[in-house]
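A single protein chain has been removed from this complex, and every other one stays in its place.
For clarity, chains are labelled A, B and C in written order, and residue numbers in each chain start from 1.
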């Protein structure tokens, strides 16, 4: 187990207190679940049981969990292609997620969407998105709608570092700012956009600096620390709920796996990956923290992974027993 | 005549010295020419002698003249819909500009382009543009090409405040920054994008602040002062020529006329317009400065407008005597 | 007989929008310069005063943002009506419209809907040159999940905007700059013209002319002229291009044995091909007495010069000429 200073625990004291032990435990458990889901997804892919591609967020679980836990019931989520973690953190049912991944009729999208398009409209999860930055302008509309309907909701929109160089990012952040929309823009900076390192794609230190160009607050946090993400997103959401408008939060994290199924990863070194895995793994770190803070025992920590795997085993079974969509229904669901 | 302090003259001492009396006189004369061109354009429009629309830059002549004079032979220009002044300042022939405006075969674009598309490829004026921000990504390509061809050119791209909210602005400034391209981005902030005041479209004080989001230098200058624009653009161009990359210059100015032919201007007060006309007119101010600085006499100043009008009279005559394009050639010039 | 109330196409749209907004709080307008300016073509004039800035939203120049704003609002219970100032600028909204608005419902297994309308004026004829005169409707016709509406009269404009806003799908609503000032009968009380209902605008026996938007009135003028020569055109206006109600077209061609499709958009790759292909594949094939022809925009950008611009797209004379040739077998 890694070392964690008492100092750091002190720093977290408030947020640990406010979340309480149950929530903290659930957060860790959920991080395990995300990882187990994605490790299984990769396996299924290797076994030829799924078709298409997938984008794994292994190593980035803290951002998803920290952010989702900072939001309230009734809030909206828009996320992106590397979205399994975001959906799961938002409370999606692993069975229906796995079924979607496996293209089954019981999946969230009846097998029409797949890995990149998981959505659960009933829980205001407005979906992952196959288009880089595709969800960002949509968030503007969600924000407008919240304002016009005078509800107390907030929209969380998650995207990668690469997305911050699309024109859509620019237009949307500006609109959100001038209209003071209740949106939290969360940039999950995992250091690469496919093969493009942030150092080459940006001539600035932190992507959160871009907030100033729109008159928005911007902050960069450790994306491998669920509590840091939780705090920053909570503050941004609170600001939004107070009617003070949007914020840009940047969470710096790292993806362990290739960009998608077929990535040789020639653009980075094994050492770099190993360094993040060994020294900054979000699950290990958080488990460690909770043990040191007395929230869970080492024994409890040790069982969580297995529990997660068991849940995923069930999800796979559920999916494998689920029917494929019928070709007879192929024209369904295009028009309302 | 307006008052101008000796103080201000002192401030301009260096730039006045470096440009020299001939150039300064020509600049003033060119400002008169732009205004005369556009006043005539408006008249012709009213008389029903032209079809289509036009965007007049009356009141903004200083930006065009200051910027063009800061550039060198061989440099590139890309500009926008309100571009008569930019083209003229770049040295375009008033006859061929007017002929284009009037849709004649002798026009720069053989009557195919019209007011919004005047270009003079021979002088590296790559054209006005009917699409807000349309020229900005093109500047990236010009910058890349200069770098690859290892010439010592610079690309000046001019656009309005409204253009700075298009996604294209964002993508292009970032690309120009990460590749250190020899581009001067000149934002001609005339306070409105059609009916949209900058205060409503932006939640920041100066558009030049956006430069920081890309790691570029940004500066805001008085766009009604040709020497201020000249200085800022000169510095940006020099930086580009030294291989240090792009800059964003914002020139604050004001358009006197409506956005286009059919603008009731309900979005601003007559007083506001009159205030700019009476107290900050770029031509009056610059003439004043040159008289006070002893560059021209009052008598000379008094004749310049008439000279400009005479030139434009000729341009109209040239155009009216020019043939219309022939319908037989309608398919010409689509493909190379 | 009481005199029929007349409105312009722009007024008809405005009245339709005003009634919709008054009835349903979820309907709002968003676009560039639609507020105090009243829209580049005046369609929304006065609506800001009536409904306030929260429901008549002026945007920065951000066409992707406008489309996104409509989509997000539509997904969460509102009924946005966006405006793209000139159809040309929708080239900046394509990702949002085609990859998001059109597909979200299907990708989510039929579990979301995007009830939005995006209005935009297309067409040439105002000297606005190549970047302000596009007719891109067939791009949208090619996109599953979108509907495409193109009214040709004030009456239809008012009725179709109502049906479009009531529809639970993203609707691309294509207006025409030259139609805005044209007048026609428009009842004051709200009414819908159903989507996907092709209309036979004029009955005739010799040639079926399928025309869209501004070309409908030109085809009617051509029909008047040809009637003097004893040639009777049947003029058909699909009004909704997607989903297309093609039955009346097929029926008509079965009757006339000849077809000409007329639109302003560039011929190559245009909607005319779709109509021709529907006819050529149908049971009308056996009734054809002449080749099926299109008359549409030349394969060039719209020129600025007035005379060139005029000759770039079909006009009454050219419709007369083509129709006559087809009927007389002079092709």
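Here is the rule we go by: a residue touches a chain if its C-beta (ideal position, glycine included) is under 8 Å from a C-beta of that chain, and two chains touch if they have at least 3 such contacts.
Everything numeric in this text was worked out from a predicted model, so none of it was measured.
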item	value
Contact list for the unshown chain, restricted to visible chains	A, B, C
Given C:167, C:251 or C:274, the one touching the chain that is not displayed	C:274
Touching residue (missing chain; options A:201, A:293 or A:309)	A:201
Touching the absent chain when the full complex is considered, from C:34, C:265 or C:319	C:265
From C:262, C:292 or C:320, residue that would touch the chain that is not displayed	C:292
Touch residues of subunit C, complete complex, unshown partner	88-89, 91-92, 94-95, 98-99, 102-103, 106-107, 129-131, 134, 136, 138-145, 242, 244, 265-266, 268-277, 279-282, 285, 288, 290-294, 298-301, 303
Residues belonging to subunit B that touch the chain removed from view	76, 78, 107-113, 117, 119, 121-122, 126-127, 129-131, 134, 136-149, 155, 167-168, 171-172, 174-175, 178, 332-336
Chain not shown, touching residues in subunit A	50-53, 103-104, 109, 111-117, 129-134, 162-163, 165-167, 193-196, 200-202, 263-264, 266-267, 324-325, 327, 330-331, 334
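Heads up, the rule we're going with is that only the chains that are shown with their structure count from here on.
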item	value
Distance from the mean Cα position of subunit C to that of subunit A, given in whole angstrom	42
Cα-centroid distance, subunit B relative to subunit C, in whole angstrom	37
Contacts with two or more other chains, residues of subunit B listed in rising order	165-167, 200-202
For subunit C, residues contacting two or more additional chains	59-60, 62, 64
